[in-house]
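Can you keep this structure in mind? I'll have questions shortly.
Missing here is one protein chain; the remaining ones are kept as they sit in the complex.
For chain A:
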Amino acid sequence: MTIAPEEQQTQVPEGHVKLTIDGQEIIAPEGELVIRTAERIGTVIPRFCDHPLLDPAGACRQCLVEVEVNGRPMPKPQASCTIAVADGMVVRTQKSSEVADKAQEGVMELLLINHPLDCPICDKGGECPLQNQAMAHGRATSRFVDTKRTFPKPLSISSQVLLDRERCVQCQRCTRFSEQIAGDPFIEMLERGPSQQVGTAETSDIVDSASHTSAGDPFQSYFSGNTIQICPVGALTSAEYRFRSRPFDLVSAPSVCEHCAAGCAQRTDFRRGKVMRRLAGEDPEVNEEWDCDKGRFAFRYATARDRIRKPLVRDPGDGELREASWTEALRVTSEALLGARAGAGAGVLSGGRLTVEDAYAYAKFARVALRTNDIDFRARAHSDEELEFLTSSVLGTSPGTAVSYADIEKAPAVLCVAFEPEEESPIVFLRLRKSARDRGTKVFHIGQWATPAVRKTFGELLTCAPGAEAAVLDGIAEHARDLDEALRTDGALVLVGERAAEVPGLFAAVDSLVRRTGARAAWVPRRAGERGSLDAGAAPTLLPGGIPYDDERARNELESLWGIEGGTLPARRGRDTAGILAAAARGELDALVVAGVDPDDLPDPEGAREALRAAGFVLSIEMRPSPVTELADVVLPIAPADEKSGSYLNWEGRSRGFEVTVSGTGALPDCRLLDTLAVEMDVDLFTQTPAAAAADLAKVSELRAGGTAAGRPVEAGSSARRELGTGQVWLATWRELIDNASLQVDEPYLAGTARRAVLRLSPATAQRFGIERGKPASVRTALGEVTLPAELTDMPDDVVWVPARSPVSVRSALGAGHGAAVGLAAASTEGDRG
């Protein structure tokens, strides 16, 4: 007896369709493009213009396939990158259709007729989709014997992106990226037919007012490097990397960006121990496939000529720093720190750039070796109110329990408070733009003027005087009903930036806003290490793992876990950054341990320098000479991110681990250095390697697994009565992405894409102070002044905005920050002086 094989009818789930590709049945979600469905069964259809994160274009026609719908063959081959799957569709790719195969071969031949075929000298040669696909799907020889189209080259699109128009296949990926993803249409297709080319308004034949934005700024983008990476040919090249290397000579390592708190996955390519370039890595949950230009290009600091590679000890004789052996440097340091411990004590400023493992080593070092809670990672304006908010709302959260990129993408409304997404966390900005563009997310910004990010997130701006942000939040229910309504919808978010710490009452206002509306808040710090430092305990009120300093029982548990004598962990509340510096200045601290802190970022740069001078002993743990090393007694060199392993916690609380990229340089990670130093002080940290430190921290974190301090309302910090004196205005200031930061040294091409530094003020304020557009104007305090060309901007009166560190440090020059009252005046021009 024979048994007929049972008909296996595969069920098509809801929202899916069944189609056939090259004879194989496949179920695909409705709306999926054929080119991607085919990919899932292993059929790669060649393509150039198609990119999964860009809107379909159908321009290159490389991905043509034959399609049958409802049993009827479509008369022409279809671009599989623009046609969505349909039930019963029959697709024949190059694998089973001669028509598709010939169409693809034909398009490939056409793409090559005007291509220079200069692969041997092209940066893209060896990793070029055109080269690869021409080998796979093209003719062996060309029939084209006539004259190729030529263009002068290269053409500067910006200081870091160079265009070779002859290599371009006009796929429009770069222009679509700029328009759709970044929102900076700084390049566009110009001319038509065979003369069609990518260009900027400045390169086009029509040079007129259109070549500049209405503000008179040349087109710039913080994301232009992505166009180089997605260019499927060698048309867009990086000024930094051009002609430096061949892809097949490079070793590629996955890495994580060390600049901001976005936590971008990257790929670092190096050769003979030297990093040649960085590319955006793929991580759909974090940076998708994008990277900002700072993350992509700012890595030369690690190979700067002035990099400190050996310990330095200040010679008692001539008072100069001289190179010393590790043995000597560690001995000098341990003696000084032991002395300080026995005396008035030592404080630790660990900075915002540490990995979790390194931050943990500092936190443990402070408690165990220095026996103090005087440690703070906040190398910027900060407040108790901030720390309280971080403790109650941020500490210990992760994408599963708190706000994530995916939540931004789904959010019906997002309110940005004291946060400039494009300047401070570019990938958060891209996600905001994506959700606003694709899903209509309403983005609200509280600030002083409509920054480019407001426009590019299709946002709404609530203006206020700097320092008055808290009052605006408190007034939302009354004055901004639509925003109040939006924040009450499920999934609404509030993103808070580092500047909030400068506005007394703002964190409390955020806290009460989210309690009232049900929106969820997330803190997006600017630096990569801040979030991890909080959880690792590099804070004055928090031990590692978020243990409150005043929880005696937990402290005892920690003491036994760490194997130290009971009762030895300090019970006194630690001082914050300002407190540590003030104490040092007063002689209440004998030593300072300073890692990666720039005094010019601190609330009182001059006071910080004073403290460094006053402290009996300063240990600077640094990579390159800085204002701190100038005043240090011992400088210990540590490894940059490329030369160590570890992990960052990004703003979501997501762990972003990475391995050593460039090995064998002999540079030590901070945790190893501190472990060795601690041994010299007869203390064991067990942080010899980042892995050991991570394992130790994991055990500590288990102590408090599940428990956070959430729930307590944040109390508003005290704020002095705010009044303007005569001739004064309110100062608004924040940092721009590309400025004079120390991690951007040695990268002139990147620096060339910084925004033009201007002083912004309203037309009425300008008139009142006799300031003219484009003419220099100064903001002043008793300490000094900052002079920049004036730009008239739609913003509140009696407010002036200047970039915080482009080109000079406003804090350093004025001793004032966001929300301060400052003087304003027209500056005399060069001509007047002459």
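Quick note on the criterion: a residue touches a chain if its C-beta (ideal position, glycine included) is under 8 Å from a C-beta of that chain, and two chains touch if they have at least 3 such contacts; residues count from 1.
Basically, contacts and distances are computed from a predicted model.
Chosen from "MarR family transcriptional regulator", "NAD(P) transhydrogenase subunit beta", "NADH-quinone oxidoreductase subunit F" or "Transport permease protein", the protein name that UniProt gives for the omitted chain reads "NADH-quinone oxidoreductase subunit F". Note that of A:80, A:97 or A:170, the residue touching the chain absent from this view is A:170. Residue in contact with the omitted chain (choice from A:32, A:87, A:109 or A:559): A:109. Of A:58, A:116 or A:491, it is A:58 that touches the chain left out of the display.
What chain A contributes to its contact with the hidden chain is residues 56-62, 64, 75-77, 82, 102-103, 106-107, 109-111, 113-114, 143-144, 146-147, 149, 169-170, 188-189, 191-196.
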